[in-house]
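The complex is shown incomplete by one protein chain, all other protein chains being positioned as in the whole.
Right after this comes chain A.
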Amino acid sequence: MASDGGVSCLRRPEMINVGGIGGMESPPLDVDEVHVLAVDDSLVDRIFIERLLRITSCKVTAVDSGWRALEFLGIDNEKASAELDESSSFRQVPVVIMSSENVITRIDRCLEEGAEDFLLKPVKLADVKRLRNYLSRDVKLSNGNKRKLPEDSVSVNTSPPLTLSPDSSDSSPPPLLLSSDSSDASSPPLSPVESLSSPLSFPLDDEDDDVSTESSPTPEESPVRRQKMRSPSLD
C-alpha cells in the first residue's frame, strides 16, 4: 500500500538542530512559530501539505518516509525503544494522521492509539487552519471540549479548538506530528513513532469512494477529534 503522509510539529528550537536532511540552517523560531515535520511518500502531496502549512505560518520540513522522519528527529532507530522512554520529550510530540481511507473504525483506532487528530485526504486549507489553531499557545483548550462524533457520520462542522495536554513545566503547547499512514516499505519497523504513523496493521477497506466531493454543498471536512479512550501513548 502506498503511503499517505504525516506531519510532525517541533515547537522547541533545540529540536530543530537535530541531524536533519539537507542541512537545517534556519533562524531560531519565533515564540509562536511552529515547526512541522511532514511525512508523505507522494511528492505531489508533500508539496501540497508544505504549502498549506507555510500559508498558515508553520515552518515545514517535508520528508518522504518514516525512516527519514526518525532520522530528522535524531532518533537512532536501533536505540529507538531505549530513547523513547516514559520521560522522553518526544512523547510530547503530538501526532496527526492524514489518510484517504475514510473508515471510522480505523480513524478511531488512530485516535485511541494516541493520535491527536485525523485529517482526511485530500487535505484542505480549513483542516490545516484548524490544526494550526490548537497549536497556538494563546488558545485555551480543555479536555471537556472534545466531542464524540455521531456514529453514522464522519464529517461535521468545525470543532472548537482542541487542547493538547500541557506540560506543567512548559507553558508552550508541545509540537505536533502529522503523519499519514505509510507503506510498509517506507516505515521503520518496531519504533514507537511508527506505531502512530503506520496504522496499516488494521484491515483496510477502500471505502473512500464514500467521500463526496462536488455533490456536497460544503467541502467535506476532516473528522473532529473523538473522545480519547485513554491517554496518548507511544507504545
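Methods note: contacts are C-beta pairs under 8 Å (C-beta built on N, C-alpha and C of every residue); 3 or more make two chains touch, one makes a residue touch a chain; residues count from 1.
Everything below uses one rule, namely that contacts and distances are computed from a predicted model.
Per the UniProt record, the absent chain's protein name among "Vacuolar ATPase assembly integral membrane protein VMA21", "Adaptor related protein complex 5 subunit zeta 1", "Histidine-containing phosphotransfer protein" or "Creatine kinase U-type, mitochondrial" is "Histidine-containing phosphotransfer protein". Looking at chain A, the residues touching the absent chain are 1-4, 41-45, 47-48, 51-52, 55, 100, 121-125, 183, 206, 208-209, 213-214, 219.
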